[in-house]
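The structure that follows is given in the form of structure tokens.
All protein chains but one are shown in place.
As written, the chains take the letters A, B and C, and residue 1 is the first residue of each chain.
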Amino acid sequence: MSTEPNEIEITPEIVAEHGLTTDEYGRILNAMGRTPNRTELGIFSVMWSEHCSYKSSRVWLKTLPTEAPWVICGPGENAGIIDIGDGDAAIFKMESHNHPSFIEPYQGAATGVGGIMRDVFTMGARPVANMNALRFGSPDHHKTRQLVNGVVAGIGGYGNCMGVPTVGGEVNFDPAYNGNILVNAMCVGLAKTDRIFYSAAAGIGNPVVYVGARTGRDGIHGATLASAEFDDQSEEKRPTVQVGDPFTEKLLLEACLELMATDAIVAIQDMGAAGLTCSSVEMADKGGVGLELDLDKVPQRETGMSAYEIMLSESQERMLMVLEPGREDLARQIFAKWGVEFAIVGHLTDTGRFTLKQGGKVVGDIPVRPLVDDAPSYERPWEPTAPRPALAAADAPAPNDMGDALLQLVGGFDGCSRRWIWEQYDHMVMADTIAWPGGDAALVRVHGTKKALAISTDVTPRYCFADPVEGGRQAVAECWRNITAVGATPLAVTDCLNFGNPERPEIMGQLVGCIEGMGEACTALQFPVISGNVSLYNETNGVGILPTPAIGGVGLLKDADQRTGMAFQAEGESIVLLGETRGHLGQSLYLRDVLGRVEGPPPPVDLARERRTGDIVRGMIRSKLATACHDLSDGGLAVALAEMAIAGGIGATIDLPGTDIAPHAFLFGEDQARYLVTTTQPEVIQSMAEASGVPATVLGRTGGTELTVNKCLTISVEVLRDRHERTLPEHMAGS
Amino acid sequence: MKAAVIVFPGSNCDRDVAVALHQASGTAPAMIWHGDSTLPDLDLVVLPGGFSYGDYLRVGAIAALSPIMQAVRRHAERGGAVFAVCNGFQMACEAGLLPGALMSNAAGKYVCRHVAMRVENTDSPFTGGYDAGQRISIPVAHHDGNYFADDATLDRLEGEGLVAFRYDNDNPNGSCRDIAGILSDNRRVLGMMPHPERAADAALGGTDGAAMFTSMVETLS
Amino acid sequence: MQARVFVTLKNGVLDPQGKAIENALRGLGHEGVEKVRQGKMFEIELADTDADSARERLQVMCERLLANTVIENYRIEIGGQDAS
Partner (left out) sequence: MQARVFVTLKNGVLDPQGKAIENALRGLGHEGVEKVRQGKMFEIELADTDADSARERLQVMCERLLANTVIENYRIEIGGQDAS
């Protein structure tokens, strides 16, 4: 590659190899006013890739609500920022690393975690929590075990070494992901509101500084790979995958935070996808300035790298900064102390151009504005997803045995304990994790204060597939509910929108539908979207994944002592069901795992009801009326009861209320906006709920060593736990 | 108590252990950079957990060569106390402060969870706050906590009462004879895989590690 | 039959371990250390008695498990003899 000259004839084949259409190439000619050279073409191709330009999704993303009084910075920067009081800010974002993780699960997942942490600390935050949302193919697909092993080890390998706890996440298994797994990583950091750093370059003549790992020939065209569909040959093509170096990133983090405590930085931006190109162009564009780079000064790992390779390399663990003039030495000393590479590689200009020099010659010269502003944006044709016919009650018969059905759900691959995964993550380092994985939302204290952040990631892809709009609503609502269930106030979300090929109208329809539903829910719940990421073309041989808009939510608990968990706390407490039960079985886990059918519409989400119910539950938790709380989701009431019993090591006996809902539908239906709480004051809970128009039903009491639903089932908590815990370890051990 | 925590590139439990010491003693320990080659006069040196030098090559191996480790060795030779947790334990073995080596976990995986342990020796500045045989629960978080030494060494450790903690039917890593922590001959150096600093605050899920910090404060001041 | 498999990172792939070792050796005063790359070695005992079939089987093991050929190369040595 490096032997190829920069001045070449740009043939239609070369244009196509760069993933650009003829029309897009026309725009490039127009922007340049001449034929680009190879480096310039490469720069356009990555800047205009789906991954960097959001060309298929931009028009729709704009419809999402992004504001609330507590939002300091919404989408557009490296990560979103919210105000959490007392001069503290929470900074967070989620990102995908799907394709690399399929090709090299360990390194792909590891570098995904490294990348998202850089997005957060580039803004001045110390990362305090990581989350991971994973989707794998069918458990018995021949690749799944190795992928699960590699991805989990990679996420742990990077986060553990960085000393940032991985506090939660979610996992699904579905054949739709056989050829295209999803690895979405989220990072949450903390900063002071008056020490936040942005990426807009300023100050003509100011030095542009490169810090971190040296540039190698890693992952050239990673951004375009992330924007292309897989086929059987993709593995043959074997693009170079990056190897993560968490040790270097840890040093880079500490060095950056130390420099950020001074007044030396004007602007800073991490080098993620499309590395040096994307970071410099974005800094220049946001600041409305020109930028000149001397590529000879860029620290290089290998000899003979061409301008093209240097500009398109995706080597990890690197940052670009603009410094205040005269502060270079101070900065250099800090990076030297941490043993991190530091080089002045250019300066800001008033030309409005992005100029590259190598060996004393200009090897690239592009006007910045058109490179960004003329990026294509498509309103791709889309088709709404046809609604599913309702599932008649008779179509979802009762199981042969209610107890067996419950065991099947708590031991199924989507319902079983994820302990095998999260015990491979250091979820306690930094000594502020006060609610671990395994509960509804994780809780991480704001160091040295009584405050805690609540964090959850959620989406139910099978709902989104059956009805994207309802699925989009549900993903946001479930995330909001999980944060509420620990007592926290949900504040904002980040998202990671994973879909198939947007050039197919039915896939585009899924994207449009999910965004519509998400937007409605975010508005109704005052839960704005402040950052996110889109990953398209998740297809293999024309088969798309389930639409998977993962939602990562953050909430605040002002006094961590007011938190609650889902474990039953004591014997003899009343168990109260809050919210309305209708016994909706369409798209339920019961229908799929017990009856082996995927049918019907997903449960409808009533956002007003969701909000009303959540607000009242939060009040009950904070006033200590509720001693334990758990939201109802996959598997409905029965699974929620079982999880609370397993977590607490205490049984329960309940009666189903007299309704015309069939017992199995009452137990396994997945109606939304519901919670279970335990309490010693059921009357107070009931009257509070009734006053707000929220149905509250006392179901029974905690106690004993068995879970009994009168007339339906009795199972010992030990047996439930065993089934719940055994599935993943046994499967992964290969038995 | 004059205490210092050594910070290596890649340490990541340095703050956690400093917080626990601060809580127990009322004073914040000094944080000393690995590149220094001398130590002030100290009652206690802490080698914290983390991934010093990325744990590349072998856990703790490169850190054991840091300039500061010479000074730590001299401090230990003078009878100074050294508290070596997790990565610190790995370094202490690599540096020869403690016998044996830490190999990768038998299951080949990183493991982070609470483990049940037994206090085997209460006659040290670290363990005096426990009763002999007391069962405690403290988290581990490591990929290489599988303690190995030859039989002669193990027999000697056991014979001389230098095994400080043992996993209690709950060995998370395959370590020889369920060893979770050991003492040096003079019992002034403790190396252990579990993290007591993560078990010294009720909000973190338990306080079984707190007695170690109060014990250090009482005996070493 | 005794075989050895060597797995090394491809040229150009970042080797953080090798780099760290290189730095540590220089820190110990070994000035002349120009480059270190770390690889893995597997010593494998096979029931096979035929070298050719063993080599074939090892190749499959390398492709499927021992190496990820996206970033790694492998070399098979049978009974002290280099192969493939």
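Throughout what follows, a contact is a pair of C-beta atoms (placed from the backbone, for glycine too) under 8 Å apart; a residue touches a chain by one contact, two chains touch by 3 or more.
What you are looking at is a predicted structure, and each value in this text was computed from that prediction instead of being measured.
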Of B:128, B:161, B:174 or B:205, the one touching the omitted chain in the full complex: B:174
Chain C, residues in touch with the chain not shown (by the definition above): 6, 8, 18, 21, 24-25, 28, 30-48, 57, 60-61, 64-66
Sites on chain B contacted by the missing partner chain, in the whole complex: 57-58, 61-62, 65, 93-94, 99-101, 103-108, 146, 148-149, 174
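Methods note: only the chains that are shown with their structure count from here on.
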CA centroid of chain A to CA centroid of chain C, Å: 36
Where chain B touches two or more other chains, by residue: 53-54, 56
Contacts with 2+ other chains: residues of chain C: 16, 20
